[in-house]
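For this depiction, one protein chain was excluded, whereas all remaining protein chains were kept in their positions.
Should a chain be cited, it is by its letter among A and B, assigned in written order, with residues numbered from 1 in that chain.
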Amino acid sequence: MTAAAPLGKDLLGLEPLSGEQISLILDTAEPFKEISERAIKKVPTLRGSTVVNLFFENSTRTRISFEFAEKRLSADTVNVSSSGSSVSKGETLVDTARNLEAMRIDMVVIRHGSSGAAKFLAGRIESNVINAGDGMHEHPTQGLLDLLTLRDHFKRIEGLRVCICGDVLHSRVARSNIWGLRKLGAEVAVCGPRSLMPNAIDEMGVTVFSRIEEAIEWADALNILRLQLERMTAGYIPSLREYNRVFGVTRERLERAPRDVLILHPGPMNRGVEIDSDVADGPHSVILPQVTNGVAVRMAVLYLLSGGRPELAESAKAGKGGA
Amino acid sequence: MTEHTETILDASAVERTLRRMAGEIVEANGGTDNLVIVGIQRRGVQLADRIVALINASDGVAVPRGALDITLYRDDLQTIGPRPVVGSTELPGSIDGCNVVIVDDVLFTGRTIRAALDELADFGRPARIELAVLIDRGGRELPIQPDIVGKKVAARAGDRVDVQVHEIDGQSAVVLVSKRFE
Partner (left out) sequence: MTRPVLLTGGRVLDPSQQMDSVADVLLVDDTVAAIGRDIGRPDDAQTVDCAGLIVSPGFIDVHCHLREPGRADVETIASGARAAAAGGFTAVCAMPNTDPVIDNPAAVGFVVRQGLRAGAARVYPIGAISVGQRGEALAEFGEMVDAGAIGVSDDGKPVVSAQLMRTALEYARTFQIPVIDHCEEPTLAAGGAMNEGIVSARLGLKGIPDEAEEIMAIRDILLARLTRGHVHLAHMSTKGSVELIRWGKDRGINVTAEVCPHHLSLTEEAVEGYDTNAKMNPPLRTAEDVETLRQAVRDGTIDLVATDHAPHHYDEKEREFQNAPNGIVGLETALSVVVDSLVVPGHIDFGTLVDRMSCSPARLFGLPGGTLRVGSPADVTVFDPARRWTVDPDLFLSKGRNTPYAGMTLTGRTICTVVAGQVVYTLN
């Protein structure tokens, strides 16, 4: 009964996972989709478990998605955000973590501006840790929901050609997508200005397109990253106008593609910058199904990481064998 | 220690038993109006399919069939690991006011049925819920009893009762597996 949990204690990124583990999460997400369609959108699976959503960065979307996932599994949830908490009073991450642990929690969902923050926390507390985005490192549940959305549409991931467009340099979504897609056998490309690509991008096993037209011609799907407006003020690109001219995904460009290209975007979108409205709202956009899948994938992750506590298993031995 | 295997029902016996159970279900519900047959994942679903087919053959009525995966309602989820695989739950429309018959392969502790009752309650308010099981092996831990039973088997605590269905196991049978010291 002490068999290792299928994903280990934590979900810190997709890079450490195997293709089988990623597939298991996606397969597990399937039945969870149905729960959100029920009149009573709740199952008792995590009853009695306490989950803390520890958000050091603002992210309404991801936090709400996690909160729905937790509540639909009947977990008790507490939200801690950086403003108005001890976090903004100079308390260190390790102190925050220890204080939470002292309150006997079961899981922590952490969003933090520093790469490695989730791993740091995971190494210091016994609770399960789920990375909801750490700096420029990974955002594994976003990667998973993108994979699930692609799989829903194409019925496969293997052999798909997916191009990640935009600010790969600063994007945790890009990294989680690259690892997840590659582990499931997709061909991955990136497209964007070289000033927003890691210098070592060629060593990450992806094709690099400098022009969006080439990417569109090649791809089955585009995952269009949000262009943070700070990138312009920091001098990575000259202007948003030029970015849209050169790299923006527009209907005109898509119409020249040899096949229908599926459009994903992790949100929130800058309409008229990286993506035009008629693409975002167009027939090949799966941006809203991505949001729906986000809840299912997060429920699957919570489910797969939870439980399996050997100290409680002793008393449950009698239950073995056909319940 | 060796495993001792004994076939309790062979394919034709399973078929006969299910036919009798199908008849009892229709009789107990005074016909097929408002009847919904819900199989519990995994093998209860295949048995439910067979029962629906048998009713269709005898009465010429396609009774709605649902599938229920009770994994997320188990009372031991905090203790077991690794996580059990979650199957799909599909109910044929609303179950409000229906006569629901839960179909499962083996009734043992009763905990699965407790979970199934909880889950059904989240989908609606049936007029009545009945329980039909192919095998009742005793050993209940909850006050739950079947309404319709294929066969009672006196199995000991360490024994296993395996129901095999064509769709999953390639054959249809019920086998009692017991461990014995030589």
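By our rule, a contact is a pair of C-beta atoms (placed from the backbone, for glycine too) under 8 Å apart; a residue touches a chain by one contact, two chains touch by 3 or more.
The structure presented is a predicted model; accordingly, all values stated were derived computationally and were not measured.
> If I'm reading the header right, one chain is hidden. Which shown chains does it touch across the whole complex?
In the entire complex, chains touched by the missing one are A.
> Any idea which of A:117, A:225, A:280 or A:300 touches the chain not displayed?
Reading the full complex, the residue touching the unseen chain is A:117.
> I'm checking contacts with the chain that's been left out. Which of A:161, A:175, A:231 or A:265 qualifies?
In the complete complex, the chain left out is touched by residue A:175.
> Which of A:73, A:100, A:136 or A:254 touches the chain that is not shown?
A:136
> Please pick, from A:19, A:198, A:267 or A:282, the residue that touches the omitted chain in the full complex.
That would be A:198, which touches the missing chain.
> Across the whole complex, list the residues on chain A that are touched by the chain not included here.
15, 92-94, 112, 114-117, 119-120, 134-138, 172, 175, 198-201, 203-204
In the analysis below, only the chains that are shown with their structure count from here on.
> Just give me the whole-number Å value for how far the CA centre of chain A lies from that of chain B.
Here the centre of chain B sits 38 Å away from the centre of chain A.
> Quick check: in the complex, which residue numbers of chain A touch chain B?
Its residues touching chain B are 1-6, 27-28, 30-32, 34-35, 38-40, 42-46, 48-49, 73, 303-304, 306-310, 312-313, 315-316, 318-319, 321-323.
> Touching residues of chain B toward chain A in the complex: what are they?
Contacts found on chain B: 69, 72-74, 76-83, 85-90, 106, 108-109, 111-112, 115, 118-119, 122-124, 137, 141, 160-161.
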